[in-house]
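Incomplete set of chains, arranged as in the complex.
Order of writing sets the labels: A, B and C. Residues in every chain begin at 1.
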């Protein structure tokens, strides 16, 4: 099966041509400051379940605009002291699902927060967080929402939610604020890069086959959606091409990666036709932290390393967080 | 090629089982009243173009929530007195496009208003009307926006825009308020039914292969999107089925048809796998007006009658409006 | 999206026409007896992992022909006394994967055995059990292996493995032999029915969207593989049709269901084009146990109830096993 993008050794040598906007940091600093200024309260409701080994909480925290964002918090029933925290973000179309769907972080002794995705949560797992105003969770198709103005762009809201999730957890008495990790696959990997690039409290980042990275190359190499949403938008709005790419620079994983400092464990799949391998390397090679590693899965498409990579993550994070 | 739905004679005898909610009329009356109460002003900017035979205006009128909705108004350069008006709504994903893309109504002596579609206008023609807040025009995927509460549902906003378009035109000195027609294909046909069912000023309705009609049957018969968006939503939100269908009753073309009184010219395609033929007949047989006609296109899919039906419309409307 | 098979109320009333062969019970009794006569030993090697809440063992037990079959056994680290046991079988092409991939039974307090699938384990999860002689795990394509003689048919070996898995666990000191449940989806559901029909030690059966049931109808209704393997085989071997169906009677979920007595929780998906809904009802309506329930997922394809059904299972099994 043909590789849809570069292979080694060209792949490893690839550097993205995306330029970080001069006001990139300022844009995000003011965005986060604005969200924090609105404030709001965090609620954590215990949830009854059959999962004896896990305590489950239904969390609502204030995200962008103070909008209520949902998450599941899961803590090992057997625990003592402050725990390291893993925050996970979801892939395109997905929501936080049910608590029992992913238990390996909690079973390994971590506090685990699974953040919902505003206005998605209907494509492959369920969610209940709205992207206001006037919308409950709906099917995806968010790549071009507000794309003609970076202040209106959907991902400004979603990335801010990611930082605000850490805000909501960092002060809890069961969390060790010095051991906070973020992770996620595909769109979740894109959010991981964004939060790691914005928020210095992140102590480890584990993006898998990250989406939302190196947009100009991605739209030309991806063979399937969601990048295709951008192509179809520009195919109709033939006169908006430069405006679209100008907005996207403020949301590009490559730009976030340049600002990030935390240890990072990436993964990439060489037959990935959704998030092309070079766009992942574009972020990886730009990544600012010195402790960085990437695992390659040569014959995998967008499913990437799957449970093989999860095993690597448990080992890698355990070493860094002393678990 | 197999027919995806009923054929004659069963087709013509089909009656939809959808029940009109008891507060259907009240819901829409209060919705329209609420929009009108917000008010707003109509602007009509002349547009320079090479189209000597047509005067073009860039119209902005207040729709649902007072949100600015765009439209093209086109008037024959050669005209005298008040003109009959044709208001056209767009299919799923489409916007108002460019003025020169459809000229046959103006060339036939009508005032012609081509309404934009909020939050769409990127799929097959361009648009610029946002579905606030925080969204410029984007790719489609609106079938499930706000679907868990009828007050939040996307089509509550879009259908209201259709009525407000007539509000914007009816008082203009070039319009003969007794000769207002609405038309459109697919989603445009669905809006046509809604506006004809809500607004008694409509004097003629011409829905082609209308979408958004007889939802319970449509989701079981349609083989392609957009009805599939509903199916995929319910496939994930397995516990929200009755809530979804309860909302949809307030937006069903069958219920609007029962309330409509204006003369109507429908079209239906028997190989239509997007808007199944029986769902069109569900609306047609329920249609309240006594002067109603339907043209069948046996071997057509969703393209329906195309230019053949346009010819029929020009003839049929000319007879009713004395043009 | 059209339903690929019967819907309600016809669906619930469907009874399979498959006739149980006169020597069905004898065939399986001698098959199991033969396997037990060959004997072999069970090994359970502790596996180091980061999953503190779970003890993991790499199990090898003697299956059909005494062939070594692999499984993961997982026990809650916090436990006391004999535990109820859940044995899970895999879908077509899948193997036992990694221990951390499914933890909710163990987190709920059960001993959990995840059996590998001989000669599969390469399609969507990994496995390492060979279907001798001369084969390590390979890609699927097993539906017609040995189909011309019921003694040679692949599923004779696989179903026997399922019974032998219980043999391997029942005498362990951490297992409560009166509380053994079997479960699985698709092919795993087919094995569940077979084991529940053969082995009276089974105290609860939870087949999801079961495969391998009501073959004559399944080959005519399924729109996708694996049932299509049978069709393609008979399309080439045009003269072997009756021989094929004669073999399949000995492996039909309907026949096993008639013999089964344990409480059962089924699930079925009405848009399932791999395991048609009527073939599931064929087994459900034939099921011999009086405590039986089925959950319908109207708008789902073969993914069925997914995590919704898992929640139902945890509740249902907890009630029956007092967990």
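The rule is simple: a residue touches a chain if its C-beta (ideal position, glycine included) is under 8 Å from a C-beta of that chain, and two chains touch if they have at least 3 such contacts.
What you see is a predicted model, and the numbers here were worked out from it, not measured in a lab.
Asker: Total subunits of the complete complex, with 3 given?
Answerer: 6
Quick note on the criterion: only the chains that are shown with their structure count from here on.
Asker: How big is the rotation relating chain A to chain C when the fit is done on Cα atoms? Please round to the nearest 5 degrees.
Answerer: An angle of 180 degrees brings one copy onto the other.
Asker: Could the interface between the copies chain A and chain B be described as same, meaning over half of its residue numbers are common to both, or is it different?
Answerer: Result for this pair: same.
Asker: Report, in whole Å, the distance between the mean C-alpha point of chain B and the mean C-alpha point of chain C.
Answerer: 51
Asker: If you average the Cα atoms of chain A and of chain C to get two centres, how far apart are those centres in Å?
Answerer: 37
Asker: Note the residues in chain C that touch 2 or more other chains, in rising order.
Answerer: 308
Asker: Can you check the complex and tell me which residues of chain A touch chain C?
Answerer: 50-54, 76-78, 97-98, 100-101, 103-104, 106-109, 125, 307-308, 310-311, 314-315, 318, 323
Asker: In their complex, what parts of chain C are in touch with chain B?
Answerer: 1-3, 7, 271, 297-301, 303, 305, 308
Asker: Residues of chain B touching chain C in their complex?
Answerer: My answer: residues 4, 219-223, 227-228, 231, 234-235, 238-239, 241.
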